[in-house]
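Note that one protein chain of the assembly has been removed; the remaining protein chains are unaltered in position.
Chain naming follows the written order as A, B and C, and within any one chain the residues start at number 1.
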Amino acid sequence: MSNSYGTLFKITTFGESHGLSVGVVVDGCPAGLEITAGEIQRELDRRRPGQSNITTQRKEEDEIIILSGIYENKTTGTPIAMMVNNKNQAGKDYSHLEHAFRPSHADYTYTTKYGLRDHRGGGRSSARETLARVAAGAIANKYLKAQNIQIASYVSAVGPIELKENYAALDLSLIDSNKIRCPEPATAETMIKLVEETRKNRDTVGGVITCVIKGLPVGLGEPAFDKLHAELGKAMLSINAVKGFEYGSGFAGTKMFGSEHNDEFYTDENGKIRTRTNYSGGIQGGISNGEDVYFKVAFKPVATILQPQTSINDTGESITLEGKGRHDPCVLPRAVPIVDAMAALVIIDFLLRQKAVR
Amino acid sequence: MSNSYGTLFKITTFGESHGLSVGVVVDGCPAGLEITAGEIQRELDRRRPGQSNITTQRKEEDEIIILSGIYENKTTGTPIAMMVNNKNQAGKDYSHLEHAFRPSHADYTYTTKYGLRDHRGGGRSSARETLARVAAGAIANKYLKAQNIQIASYVSAVGPIELKENYAALDLSLIDSNKIRCPEPATAETMIKLVEETRKNRDTVGGVITCVIKGLPVGLGEPAFDKLHAELGKAMLSINAVKGFEYGSGFAGTKMFGSEHNDEFYTDENGKIRTRTNYSGGIQGGISNGEDVYFKVAFKPVATILQPQTSINDTGESITLEGKGRHDPCVLPRAVPIVDAMAALVIIDFLLRQKAVR
Amino acid sequence: MSNSYGTLFKITTFGESHGLSVGVVVDGCPAGLEITAGEIQRELDRRRPGQSNITTQRKEEDEIIILSGIYENKTTGTPIAMMVNNKNQAGKDYSHLEHAFRPSHADYTYTTKYGLRDHRGGGRSSARETLARVAAGAIANKYLKAQNIQIASYVSAVGPIELKENYAALDLSLIDSNKIRCPEPATAETMIKLVEETRKNRDTVGGVITCVIKGLPVGLGEPAFDKLHAELGKAMLSINAVKGFEYGSGFAGTKMFGSEHNDEFYTDENGKIRTRTNYSGGIQGGISNGEDVYFKVAFKPVATILQPQTSINDTGESITLEGKGRHDPCVLPRAVPIVDAMAALVIIDFLLRQKAVR
Partner (left out) sequence: MSNSYGTLFKITTFGESHGLSVGVVVDGCPAGLEITAGEIQRELDRRRPGQSNITTQRKEEDEIIILSGIYENKTTGTPIAMMVNNKNQAGKDYSHLEHAFRPSHADYTYTTKYGLRDHRGGGRSSARETLARVAAGAIANKYLKAQNIQIASYVSAVGPIELKENYAALDLSLIDSNKIRCPEPATAETMIKLVEETRKNRDTVGGVITCVIKGLPVGLGEPAFDKLHAELGKAMLSINAVKGFEYGSGFAGTKMFGSEHNDEFYTDENGKIRTRTNYSGGIQGGISNGEDVYFKVAFKPVATILQPQTSINDTGESITLEGKGRHDPCVLPRAVPIVDAMAALVIIDFLLRQKAVR
């Protein structure tokens, strides 16, 4: 139980990798928002397998079907159910994995937790679940854009290759200009090369996604437990393969002295209250302060590798496994729209919560 | 709104730094748990100001008062309300801060969010709120210990001084043996020196707390959104001054290849399923796998420094501020019991959720 | 927002009367429960239109499609999504209702609340939403039956015709033996006659459903706000057309003295604690006491009548409306499985909540 996220703008996802479909119910979306299936599809396409040679080559259409809650391209205030039918899996044989516990996958924990599992393609633990989030996030994002809130995520590290530039020095309109989704072309190229090499080595590699949120009003986030960054952290950590989250100065900030780290307030030429630095990451006391919110999300290397690995089966016997077929050597480029979506879901929820009391 | 945490074991905290009292209501604690005020007080004492020369010298007794829910030293299943009366603040003059926005504090964001604020001692944004969490966590921890679940947190970095040893190489019984709460004596001494120096410089310094949870059964944590590490992350990020969270291999894991990072399963001599490495940090697919859970929490340097700083007041005019009185040069040693408490609150909630369905 | 019900066994419904489909996501169902589509279909068939001459003659198949969460006829612990595609509406013309506010319907309130509405067949306010509840309830009921908990609902009044017998004097196996679903054949016949007459008069009539829950363990229900009867009340009042709820002695009990109303405790021949009377309706202090739980649910007459009525349109102008087509003259027989379902959803949720803490 916990397939729901959000307090007022609440999503509930469902579906397994190889069941009939994967979908989501969005409850609490304000009525009257104009949105087309095409706008949702666009985000799904950014997450779709097979979009380039550095992602999995599985061909999945992932075509969105809107079941309810949108009438004549407007949200009606009633629950918006959407789903994508699973195709291209029919007849595929997963019987060799029925009793296997793949290393660093959720096979063992699901089986122990539930007493049984749908093993086909990872079942519910498959990252395929995230397409439901992307669909819901597309709706949230449409709402936010109308309020001049912009969310942009990009790949800032692949393995040891780190983008040197801070987000402020980048042209974020270039994110989708290359297949790794890093807005700095030279670094992007190096990253892509590493991924291609990794793929040739039948291996996988991790990385970092940076997300920037601009245009937030002052006052979003709720003390004490639902601080803005605490919810962002939870939302990001709930994405498959995520191992860490930091915002503002993050872990590096722990090495600073208070006299360096404090963000000095001033009033700018338009009478707006600003800070000269932004180690706070746009959040103070858990509440947005009007500066850019930015954070980093750490992704581990994908667990499925095309190499033989020793593991055990569900009776505890030693087995040898070897990933087959088409898998992602690096999940980062396809994870960018997922980070976008989860960020949008967090922000819209806080926006509505704040509207309720002011 | 959000002064509550937990699904089944739910706490709601209340109170401002300089109001009548700070407290907590614990709802959902199983009945029949033996617990004394002394056991709760012991944890509060670990968090108490004035416990050493490297923490604030404010003298606060922080004496726990149990208002309800515990009868003859046993929980009754009804809500447990506890509070600590605020003393030692009477007559203190905070008028110089009434209109000031202190740098990297929550003065500006609270004032904008709510339209007004109780400015005395930071009001609700004060870390004094965390004593309510520590009291609740003491109850949770008592329950967990009876199930052989051990939680241990310690300071693993202060500023640039990092403890080199992995938790497994440390004697965790030494955590409280020194005032910085680092279980490695030599490193502890260096850390303490840095904090003392920082205090002399009228400055503050950040650091990192590592937490280890041993003895978890397999199966805790809920896909998709309430993954075990996602809730741990949220809980930690909700603590004042926290800027980052990582578990298992964390950010360092992003630089690894899948072939290095995967944790190989095997069956040990007792027939127990184990992994040879633990980059997963005891969690796979958001669910505990029986290995140790470990994570790191990044704390920024305390914002209040005893140096003059430029800022603005609530009409936007430039002012100069200077911290006065007794403040923590480094929040880390006092934050250790807070991390312990939040970890306990996360784990007990998942334990109860799992009991519900199995 | 509020298309979800339940704390641990949580359902979220979606869909409009004339959208693509109506469905439900069940989150929190224990894993390993055996359930077939046929078992769910059976309950849907009890709710289906067109099942007799005293219900609407619309022909709807209402065939359940299981999208996720059930694998090889066992629940997997992951969310169970189910839906029914809407058929038989294609091409139907609802344009005469697009701007009309039908008397005692939700047209006016939806339009004002949301600023727009899907007017076709009542949209989201249609009782068609309840099929989602019946599907979810069928799963809950399967779980409860395995624990020897039996839920039985029946029609105890239609208009002024009231069943005289108390539930204990009835043979509840006869509920489905007639089309009005009243287990006393003679009364059933009178009721049916009244409904048939009402239909001829192009009118509608209300009534009462009684529900009995046998086999509950002692201890279900949560003080203070989630008392067992409070949740039952909310669940019943959330069904379309319900106007009242009473349990145990109900409104009649208000006329009694305490000396009459108190239920005397005794220990029966098997050493079981019992009460000699059951004015408490099986619930004391909001918690089940092991006696039968019973309650009554009041249904108003259906608002759609096949007679001309004066109303207004969305610009406030006076109009004349007349219901057309095939409608229920009395909703009671089709509401019986809905009451069953909601009762099951309430009980399973409390069962799981109780398991969590004991």
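Heads up, the rule we're going with is that contacts are C-beta pairs under 8 Å (C-beta built on N, C-alpha and C of every residue); 3 or more make two chains touch, one makes a residue touch a chain.
Quantities reported herein were computed from a predicted structural model and do not represent experimental measurements.
Considering the whole complex, the residue from B:52, B:76 or B:277 that touches the absent chain is B:76.
Across B:32, B:160, B:185 or B:325, the single residue that touches the chain missing here is B:32. Counting the whole complex, the residues of subunit C in touch with the unshown chain are 1-5, 13, 101, 103-106, 108-110, 112-113, 115, 124-125, 129, 157, 159-160, 198, 201, 203-208, 218-219, 221-227, 229-231, 233-235, 237-238, 243-251, 253-267, 271, 273, 275, 279-281, 284-289, 296, 298-305, 307, 309-312, 316-318, 353-354, 357-358. Residues 8, 28, 30-31, 77-78, 223, 352-353, 355-358 of subunit A touch the missing chain (whole complex, contact as defined above). Residues of subunit B that touch the chain left out of view are 1-4, 8-10, 12-16, 19-23, 25, 27-28, 31-32, 65-69, 71, 74, 76-81, 83, 113-118, 123-124.
Rule of thumb we're sticking to: only the chains that are shown with their structure count from here on.
Ranked by distance of CA centroids from subunit A, the top chain is C.
In whole angstrom, the spacing between the mean C-alpha positions of subunit A and subunit C is 39.
In whole angstrom, the spacing between the mean C-alpha positions of subunit A and subunit B is 27. For the pair subunit B and subunit C, the distance between mean C-alpha positions equals 46 Å. In subunit A, 1-4, 13, 113, 115, 124 are the positions where the chain touches two or more neighbouring chains simultaneously.
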